[in-house]
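One structure is given below, encoded as structure tokens.
Entry: chain A
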Amino acid sequence: MAKNTTVEAARAEIERDFQAGYDLPVYVYKPWCKSCEICVALCPKRVLEMGEDRKPVVARPADCIQCRMCELHCPDLAVFVTKEKG
Partner candidate 1 sequence: MKDKHQIRLSGSGGQGMITAGVILAEAAGVHDGKNVVQSQSYGPEARGGASKAEVIISDQEIFFPKATAIDILLAMTQEAWDRYSDDLREGGLAVVDSFYVKAAGRPNVHALPLSQSAREEVGIEIVANFIALAAIAELTGVVSKAALEKAMLARVPRGTEDKNRKALEIGYRLARGAKG
Partner candidate 2 sequence: MITMHPSFEMLRPGKKFPTVWCPGCGHGIVQGAIIRAVQKLGIPRDQMVMVSGIGCSSRMPVYVDFNSLHTAHGRAIAFATGVKLHNPKLHVIVITGDGDALAIGGNHFIHAARRNVELTVILLNNNIYGMTGGQYSPTTPIGKRASTAPYGTAERDFDPCALAVAAGAVFAARGTVFGVVELEKMIQQALAKRGFALVEALSPCPTLYGRLNREGNAVKMIQWQKENTINAKAAAKLPPEKTAGKIITGVFHDAEVTPYTEVYQGIIDKAQGQKQ
């Protein structure tokens, strides 16, 4: 289930992950994810897969082309691309 947090809390949590060396091209902020699978379905390179917890996982990071389809289509601002294209 989604967990209610403020944007300030979300930002702090994500920053901590970044500082701890997060290096994948896509970030999934799980507390806001409602498991709708849109990001998984619309990724043209199948970078994302649904995990056992019904949240997306970055299964094939090397295939990401930074097209942002996942980010633009996530209704809950829970998925975003962490790296600029090119």
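How were these picked? Simply put, all candidates are chains of the complex that A comes from, given by their letters.
The definition used in the following text is that a residue touches a chain if its C-beta (ideal position, glycine included) is under 8 Å from a C-beta of that chain, and two chains touch if they have at least 3 such contacts; residues count from 1.
Everything quoted here is computed from the prediction, not taken from an experiment.
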{"item": "Direct contact with chain A in this complex, candidates 1 or 2", "value": "2"}
{"item": "Complex contacts: residues of chain A adjacent to candidate 2", "value": "2, 4-8, 10-11, 14-15, 18, 22-23, 27, 29, 31-38, 41-42, 71-78, 80, 82-84"}
